[in-house]
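Quick one: this structure, given as structure tokens, is what I'll be asking you about.
A single protein chain has been removed from this complex, and every other one stays in its place.
== chain A ==
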Amino acid sequence: MIELANLSKWVKAGGNQTFLLKDINLKIDKGDFVSIMGPSGSGKSTLLNVIGMLDDYDEGQYLFDGEDVGGLKEKAKQSLHKDHIGFVFQAYHLIDELTVYENIETPLLYQNMKSAERKAIVADMLDRFQMVGKKDLFPAQLSGGQQQLVGIARALVANPDIILADEPTGNLNSKQGEEIMDIFTRLNKEDGVTIIQVTHSEKNAAYGHRIINLLDARIEN
């Protein structure tokens, strides 16, 4: 599903070329569960953002479902991203002005879905994460774990093939972290959602089928 070949990304600072990613070769199949690990600054998040089409790369090839992402126009990239990828963040990044319900509903608005259909899907999602009673609360009124649940519900609501999670448990205590990881495992097993997560924790990384270690912008073998 995702194929990176000799992919590199760099920044130029005062004549020096600094690599953020160097010669990355990576193949991720549908239904995979991958954990990316590595020290700070090794390029984990950059890799995730490139996979999520939020960031560009300078060299190499990126095939998504066989399609060359580098050759796509901005609009096509956006729609590819919108239809296939859901994002989960360490800092949740919920919209403060919107309620739980509305936060989950927002991606559907951008899919131009009819109101009745939206309602059904959001209700289903709330049910699944056991948050029906909290649907009218604002993010500030929830605990961190609850906020991350909303974040995951929001990432899932548009029915993506892949979830990209950037340290999803980084701001949570271990019990909340376990819960999130259980959800990821279930999603992966029961719904066949491909999951790529960035994490610092060995324990959480172990939930994945395989672990990719990054060091100084390269994949360690």
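Things to note:
Basically, a residue touches a chain if its C-beta (ideal position, glycine included) is under 8 Å from a C-beta of that chain, and two chains touch if they have at least 3 such contacts; residues count from 1.
Definition applied: contacts and distances are computed from a predicted model.
Its record in UniProt calls the unshown chain "FtsX-like permease family protein", which is the match among "histidine kinase", "Gas vesicle protein", "FtsX-like permease family protein" or "Carbohydrate ABC transporter substrate-binding protein (CUT1 family)". Set against the missing chain, the residues A:33, A:64, A:87 or A:184 yield one that touches it, A:87. Screening A:54, A:72, A:123 or A:137 against the full complex identifies A:54 as the residue touching the chain left out. When the missing chain is restored to the complex, the residue among A:1, A:26, A:63 or A:98 that touches it is A:98.
Touch with the hidden chain on the side of chain A covers residues 45, 49, 52, 54-55, 75, 78, 81-82, 86-87, 89, 91, 93-98, 102, 105-107, 109-111, 154-155, 158.
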